[in-house]
Structures are given as C-alpha cells and as structure tokens.
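Shown here is a partial selection of chains from the complex, left in place.
Should a chain be cited, it is by its letter among A, B and C, assigned in written order, with residues numbered from 1 in that chain.
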Amino acid sequence: MRYGILLLGAPYSNQAAHSALRFARTIIARGHQLDSVFFYHEGVHNAARLAAPPQDEPHLVDGWAELQREHGVKLDVCIAAALRRGLMDEEQAGRHGKEGHSVERPFELTGLGQLVDLGLRCDRLVTFAP
Amino acid sequence: MHLHTLNQSPAQSQVYRQALAAMADDDCLLLIEEAVQGALPHLIGPFEGLAGRLYVLEEDLVARGLLERCDDNARVVDVEGFVSLTEQADKVLSWY
Amino acid sequence: MNVNKANEGMNDSNIAHTSITPPSATGELLVILGHAPHGSSLLREGLDMALVAAAFGRRVSLLFMGQGCWALQPGQGEGALGQKGTQSTLEMLEMYDIDNIMVEAESLERLGLESSDLVLSVSVVDAASVQQAIASHTLVMNF
C-alpha cells in the first residue's frame, strides 16, 4: 500500500514526532511504500537543520533524513507554516533578505497543494498531532 | 471499517467525545500516547461500549509502566498491529 | 489566509497533476475542525488546507466539532496584538464553493451555542450524519 504521514507536532515538546517516526519505520518494514511525510503546524520544527539533541536522545531530524536517504521518502514542509516559525531554506532567505538558512535538503518547502495531493494519491494518510 | 486514533487521556481531555461521536458501529478505536490511560480499569468508562473494537498501543503502555494494569476489554497491539489496523481500515482519523 | 502565499512553494508538476484530475461530483475531502480559534492555530491551518484544496478544484466539506464550533460564534475579532482570527477566512469559503458545512449538534449544546446564531449557514448534524459524512468522503483530515 501507499502511505502518507501528516505530522503536526514539534519534536522534543510532545510525543507526536516520535510516534510518527516509529510508525513510518514500521510501515516500511512491513513492505509498504511511504510516499511522503508532510510537516505542518508545529510539525515544521522537525525540519530544523541545526537541531542538536543530547547524544542519549533520539535525533529526530536525522531520523527523517535517513528515511529519505534509504527509502526515498519525500519530506515536504508547508512553506507558509514554516516561514512564520523561523524555518526557511536558502532560496527563501534570499527572497526575504536574510542571511543563512534553517532548512535544507532533504527537507523541501512546498505548498499545501502537495498535502491535498498526497492525501488523495495515497491509500492511507495518517496524522500525528500534539 | 475506519480506524480512529486518540492521543489524549480521557482523564484530562474531553476530545474523546468527538472520537466516539464519529465512530460508526464497526469502527475501531486505538488509544496511543497519553490516551493509553483510557485502557485502565479506572478510566475505561467512556469506552465500555466498544467491546472488541477498543485497541491500545503496547509500546506506549510499556513506556508508562501500565501494561500490567490494562483492562481485559482493551486489546493490546504493538506498532506492527497499529500498521495492520491501518491496512484493514478504509480511512484513519486522528483525534487530538 | 492568503492562498497564493500558502502555495508559494508549489511546483509545476503538482499543478499539472491536479489540473488533469477532474473533481468528483461528491465530496473528496472532509476537513474536521475540532480546535478553537485564537487559542491555537490549528483551526486556521485546517481552514487554509480546505481553501487550498478547493482552489485546486477539489470538492471540500467542512465539519465543526467540539471546540471547533467556536469558530461559528458571531462577532469575533483579532486576538492579542492583532493575531489574526478566522472570520476573514470563513468569509472566503463561499467564494471557493465550499458550501457543505456541518456542525455537530451535541457539541453545540455542550458549549451553549445556538444554531440560529452562527456566522455561517451550516447544517446541524447528529452523530449518525457525522459517520455518514466520514464514509462518503474519499479523504478525511482532522484539524
């Protein structure tokens, strides 16, 4: 089956991101395809490239990136939700006249249309929230 | 069959009312995160009508030290069982 | 909410994809709004999602439940420091042809809201109708 995940919770503040990553890995382990994880609402904080959790805690940002690298899972971040929360890539930083960036590949800033598309294209869309 | 997940404790949040209202007669409810409290005998009240359709996530029970205290009327599934439930369900709704 | 802004990052392949898929006659997307406006941004972000889906030609229905019902209270304004409310977004629903708008009866009653005194023309529905609405839409999303 084709799955999509919608993540609305920020990492390290509540369990949503942990639950979602655990679920994502299990989907794949059972032979399903995970097309994309869409990060929306507080979930955009999962794309923070400068996250540096203590070494004895799960590194969620790296966990998502690994899903992309090893299983081709797309990591789509809602651009409107991200910008207001301080998450932007180099292109957006340029547009907004800011130096530096807080989001980088494999996370991609994109529009909500991608979420609509994901939900309707996949067999199952599962939401994890705060 | 639709699968409904709930992640808030019924001892703390009233959102379980929405989940129950939205559940058709053959729908299933899976308690995850803080909602696993709802599988304890003391707090299972709101879910008593769901015999056979009430599930609770094992890993989240274990993390909270609650696996042994689970009510017999809640069916314990691990995260593989969670995925399996989403395979069987036409849709998955998340209440939070 | 500004649909254009929300779509800034949309790539061309996605636009192409949605434009070749004809909208189905009955609801494709049911957005359930269960959180209060002002206190969190979930309701607003759920509405944004609904508007974007409608802008892409999807047939969208809305269902207000629980705390989400407060979005229908008349006379709302901006929040602290001019924090945007949801009223302006609700006024855009008609323009986007989102006209199947439901609110659950028991939630209204628990909160003391009168169905005759809501900002939108909505269908007050019982739990059975909520279940039917969920069954009759391709995709259901909770916000």
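The rule is short, and it goes like this: a contact is a pair of C-beta atoms (placed from the backbone, for glycine too) under 8 Å apart; a residue touches a chain by one contact, two chains touch by 3 or more.
Please read all numbers here as calculations on a predicted model, not as lab measurements.
*Asks:* Assuming the shown chains are one of each kind, how would you write the subunit formula for the complete complex in this file?
*Replies:* Although only one copy per kind is displayed, the whole complex is A x2, B x2, C x2.
Keep this in mind: only the chains that are shown with their structure count from here on.
*Asks:* Can you give the whole-Å distance between the Cα centres of chain B and chain C?
*Replies:* Computed value for the inter-centroid distance: 26 Å.
*Asks:* Just the number, please: Cα centre separation of chain A and chain C in whole Å.
*Replies:* Computed from C-alpha means, the inter-chain centre distance equals 23 Å.
*Asks:* In chain C, what residues contact two or more other chains?
*Replies:* 139, 142
*Asks:* Going by the contact rule already set, what residues in chain A reach two or more other chains?
*Replies:* 8, 125, 127, 129
*Asks:* What residues on chain C touch chain B, complex-wise?
*Replies:* The touching residues are 32, 34, 65-66, 104, 106-107, 110, 127, 130-131, 134-135, 139-140, 142.
*Asks:* If you look only at chain C, which of its residues touch chain A in the complex?
*Replies:* 5-11, 14-15, 17-18, 21, 28-29, 41-42, 45, 48-49, 52-53, 55-56, 58, 138-139, 141-142
*Asks:* Where on chain B does chain C make contact in their complex?
*Replies:* Going through chain B, the ones touching chain C are 2, 14-15, 17-18, 21-24, 27, 91, 93-96.
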